[in-house]
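What you see is the complex with one protein chain gone and the rest in place.
Which chain is which? They are A and B, in the order written, and residues in each are numbered from 1.
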Amino acid sequence: MTLFSYDTLSVLRGECPVVDHVSFKIDAGDFIGLIGPNGAGKTTLMRAGLGLLAHTGVSTLTQMTPQKRARTAAWMPQQREIAWAMSVRDVIRLGRLGAGNASEDTRAVDTAMDRMGLTSFADRIATHLSGGEQARVLIARALAQDTPLLFADEPTASLDPESQLSTMDVFRSLAADGRGVMASIHDLGLAARYCTKLALMHRGQLVAFGSPTEVLTGDNLRHVFKVHAFYEHTIDGPVFQPLSVVS
Amino acid sequence: MRPSKVITLALALITGASVVEAGPPRVVSMNLCTDQLVMQIADPDQIISLSAMARDEHSSAMRDEARKYAQNTGSAEQIYLTKPDLILAGLYTEKASVNMLQSLGLQVEIFDPEESFDNIRDNIRRMGDLLGHPDRAARMVADFDQRLADLQSGITTRPRAALYGANGYTSGVQSLSHHILTAAGFDNIAQELGLTWGGRIPLERLIVLNPDVVITGRPFRGHSRGEEILRHPALAPFKMAAHTDARWVCGTPLVLDAIQDLQREHPDKRTQ
Partner (left out) sequence: MKLLWPFLIVVLILTFAASILIGQANAPIADSLAALMTGDGPLGRIMQDIRLPRALLGVMVGVSLGLSGAAIQGYLRNPLAEPGIIGISGAASLGAVVSLQTGFAAVFWLALPLSALGSAFLAVLIILALAGPRGGSLTLILAGIAVSALAGALTSLALNLSPNPYATYEIVFWMMGSLADRSMDHVWLALPFCLVGWVMIASLGPALNALSLGEDTAASMGINLTRSRLILIIGVACSVGAVTAVSGAIGFVGLVVPHILRPFVGARPSVLVWASALGGAIMILAADILVRIVLPDGDLKLGVVMALIGAPLFLHLIYKTRGDLQ
């Protein structure tokens, strides 16, 4: 079942389309990797989809009231901000939106902490943790929101390999549970291994949408990313590694 | 023509000396209180100019008469150019101007502010001497004493009064206001507090002291927080009497008018 869709969504900055007539759907079970070079419009696309930016065209989330939207989609932006020296548990509990009852909240928070391996950190002050640990706290907050959809902007940036892999595991299992996850990712190797579908953006336009094999073709890599890459399906799953810049 | 004058004229013609009319000196006054004494004692044509304060609607008891005379700004240059014989200043008149006038060779007489009735008498007499009217001054002092005695007759009770001004300030025993108050037949609360020139009485303390009468100053135009205290609800039960006004400011016989007005609040004198 379709959880979310874009329909010819465009975002204009002045005359210039930063996002240009993009359409695709997120179904239950999808883990969509939003990929593309810097400046392709990935962040803008997600923010517009969440109603944080003005846009033309349709985003099913924007059509909802802010309260319903908050219960439908959780957002983890690229700017990692924790303004005050709150405990990890309190930061994660912010995701509960203060709406549910206490026991549901506790359950959701504990589940989120467990999933992100933060249970031993529960009472530590979030702002005293390392950058990578804080990122995991913020992901846990988004998980605690317990929504059908999860959008994340560069969730694996600045994480160590273990955390990167665990986070991608979490997202994939969320999708397998019947939710829809969309994350923008620079690491194409991770994207190829974990995402069910990839959406490739270039200069604001959706250039390709489909399985990793369909999207990560040599043509696309040369044209969009300007790189040559090693891409093979091995016994341990797909392996992708950029090799050299196209001259 | 009288014989003495014929002789003087003849001598002058003989000696060729220029005749100086031994008339009263022409004066400039630079201080509100000397302004008023001058207006009360001097001949009108003796007065060259008075200070600007003489016309001040709030502080001058003789503001209307003062309009008949020229006004000086207190500037030494301006005063020097009017060629006065005598300059009258107060203790707190701008020192730089006073020193300048003295160094220019002019006679400057400094009058201390009047803090008691004795000061008033002394200043009247001194002013009379300086202005060339000692007899006028003596008469003024005699009238003052006579009227003061009348005002003070028949007083048996002495209600307790508080002078209460902006920011809660009161006048102590070394002030003209105190003597006006006591001459009118009241006791000054500030005396119970041992205040000399005066000081601030916090509102609570005033209420505890529980005076029979509270006398405030006349409010200025415009708004000030300092004067708001005089409208505080806690003061409402007190008998608020006539305001102090311009006649309380300077030591001249006009203080007797102030005393008479104040006696309207006095149980022994109010029917008179």
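Following the convention adopted for this analysis, a residue touches a chain if its C-beta (ideal position, glycine included) is under 8 Å from a C-beta of that chain, and two chains touch if they have at least 3 such contacts.
Computed from a predicted structure; not experimentally measured.
Trainee: Check each of B:G154, B:P202 or B:P267 against the chain that is not shown and name the one that touches it.
Mentor: Candidates B:G154, B:P202 or B:P267; residue touching the omitted chain: B:P202.
Trainee: Which of A:A28, A:M86, A:A157 or A:V207 sits in contact with the chain that's absent?
Mentor: A:M86
Trainee: Taking the full complex into account, what residues of chain B touch the chain not shown?
Mentor: Per the touch rule, chain B residues meeting the hidden chain are 166-168, 199-200, 202-205, 207-208, 210, 220-229, 232-234, 237.
Trainee: Hey, which chain A residues sit against the chain that's not shown?
Mentor: Residue positions of chain A that touch the missing chain: 47, 50-52, 66-67, 69-71, 73-77, 79, 81-87, 90-91, 94-95, 97-98, 138, 141, 145.
The rule we apply is simple: only the chains that are shown with their structure count from here on.
Trainee: As a quick test, compute the distance in whole Å between the mean CA positions of chain A and chain B.
Mentor: Distance between chain centres, rounded to whole Å: 88 Å.
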